[in-house]
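With one protein chain removed, the remaining protein chains of the complex are shown where they sit.
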Amino acid sequence: MSLLAVRRVSKRFGGLQALSEIDFDIGPGEIVGLIGPNGAGKSTLINAVTGVYPPDAGTIHFDGHELTGLAADRIARLGVGRTFQIPQPFGSLSCLENVVVGLLFAGKVASVEAAAAEARAILEFVGLGDKAALAPGSLTIVDLRKLELARALGTGARLLLLDEINTGLTAAEITEAIRLIERVKQRGTAILMVEHLVRVIMGACERIIVLDFGRKIAEGTPDEIARDPAVIRAYLGGQKGGGDAGR
Amino acid sequence: MVLDAGTLLRILLWGLVSGSVYMLLATGITLIFGVMKVVNFAHGELMMTGAFVTFILSHAFGLNPYVGVFVSMAAVGVLGIVIERVGFRRLRGTAKINEIFFSIALILILQNALARIFVPRFREYVQIKTPYATEVLDLGLITLRYDFVILLVLAWATLLGLWVVLYRTGLGRDVRGTSQNRTAAMLMGIRVERVDMLTFGIGAALGALAGSLYGIINPFGPYAGTLPAIKAFAVIILGGLGSVRGAVVGGLLYGIVESVATFFLGGSWRDAIAFVLLIVVLLTRPQGLFREGA
Partner (left out) sequence: MGALRRLRRELIVAALMLGLPLLLLTLVRELFVLQVLTFVFIFAIYAQSWNLAAHSGQFSLGHATFLGLGSYASIIAASRLGLAPAVALFVGPILPALAGFAIGALCRRLREAYFGMVTFGCTAIVQVLVVEQFGWLTNRWDGLDAPRLAPEGLPVERVAVLNYVISLALMVATYLVVAAIIRSRIGLAFVAIHDNETVAAAAGVSVVRYRLLAMGVAGYIAGLAGALNGHTLTRHISPGVFGLEDSIWPVLYSIAGGLGTPEGPILGTLLVRVFWEWALRRIGGFDSLILIGLMLALVVTALPRGIYPVFARATAALGARLTPNSVKQP
């Protein structure tokens, strides 16, 4: 029984068909990669699944509930969490409070004290334990990405959508990030991660979905994808992006 | 209600005339927004400053108002440049709410600066008297005031001039470029600070012209600018923020709609009409009717 079932989802913005007939499943506890050249529709897909905007056509089901057309906050409460490509923490709140928001409103934690305690634990888990009291304004990009993850974890999500969470990290930081993602998976959370970095995809993902121009052009294990001629064409056919961008 | 041809023409004519004023106001605001992405709520006060300058030149120095408007436009244009340099430029990059607060400060300063000069001497309202105030053109169905004709000519000539500047000069090209894509403009070597400054000046000058023309056909006072400006904002939201075409068409259309609505619904609804329209549009098409951009 799949956790997330996306059926024939399409989305258009004015003259641009951002998504066409996207169709895939994600099972509980799976780590699935979502890759594709720039502009392929990856972020659009994440936005559609998480309710930032509704798809024009198709359906999305999560754990038996229909997500299509629901408001973003309802979807979050149902157990779908996400990070944002450009980290967007709540600037007026401390890191701890950032995570508390998710716990209280999506995670359905009963009391504020309990939420604070759990938020501490989550911050420790991602490695921000000592920065709980700080405001996000003083954080480095690495820490901001960790905070994004912490906040998404705070929602108690059973499916996490990570949008390019490793962009801008050094090689060492990426290694640490992969380990962190593994630990998240061990908690039983399914992950769909948008990625450009081959290292991460090959290393962490069990399965990969490839988008190009809004269409799914391939799906399979990392090895299958690496050999798929359609994928190779999409990346090398005059498009920039993709490839190992680890600094 | 019996609507004969003469009345209809009168309503439409007034709509055209007041619409031309709104159009100038809206164009000024939309230019500023297009280039700087700034909402200046104090535009109505710039409008009244312009009206007031023209009035003083006419009242105290006997200068023909239709010449005075140009002095007024220059003066308020400079004022606009100062406001941009001293105020809005500093706020670039901060939370957008600061622009609103700064606009409120400008409203307080300008309104009351005008009032302290104005009210003791002139009480509540004045109107700019022109040498042609009593002259009319008898066209059978309606009588056409000379002033209306001159107003329309001035307004549209200015618009034409603006078009020339925007599409036939280097500055205009820079303005349009900055409006479409500020980053790209900077990368191409356009000095965006200079563009900001001059655009604000032009926008303010257009406001001053709108004010002066308004002041010729309407009684006005230091506080009379708020409502027309807010209506102009409604117009540019309808027409698309940053779209000059939207401001022109929208302003004219709005003038006519307001004139018609006032006739049928009564004077007190005149001002509220703009907001009803605005709310209807914002609910149905939040992005306006035209696309963004010049």
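We call the chains A and B, going by the order they appear; numbering starts again at 1 in every chain.
Just so it is clear, contacts are C-beta pairs under 8 Å (C-beta built on N, C-alpha and C of every residue); 3 or more make two chains touch, one makes a residue touch a chain.
Treat the numbers as computed from the prediction; the structure is a model and nothing was measured.
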| item | value |
| --- | --- |
| Identified contact with the non-displayed chain, of A:S20, A:T44, A:T68 or A:T155 | A:T155 |
| Residue among A:A57, A:A72 or A:M202 touching the omitted chain | A:A72 |
| Residue among A:A18, A:I60 or A:L104 that touches the chain left out of view | A:L104 |
| Sole contact to the chain not displayed, among B:Y66, B:F102 or B:Y214 | B:F102 |
| Touching residues (missing chain, whole complex) on subunit A | 50-52, 71-74, 76-77, 81-82, 84, 88-94, 96-97, 100-102, 104-107, 112-113, 115-116, 120, 130, 132-133, 135, 151-152, 154-155 |
| Residues from subunit B at the interface with the omitted partner, ascending | 39, 41, 86-87, 90-91, 93-102, 104-109, 111-113, 115-116, 119, 223, 226-227, 230, 233-234, 237, 266, 268-269, 271-272, 274-276, 278-279, 282-283, 286 |
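By our rule, only the chains that are shown with their structure count from here on.
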| item | value |
| --- | --- |
| Chain centre separation (subunit A, subunit B; CA means) in Å | 47 |
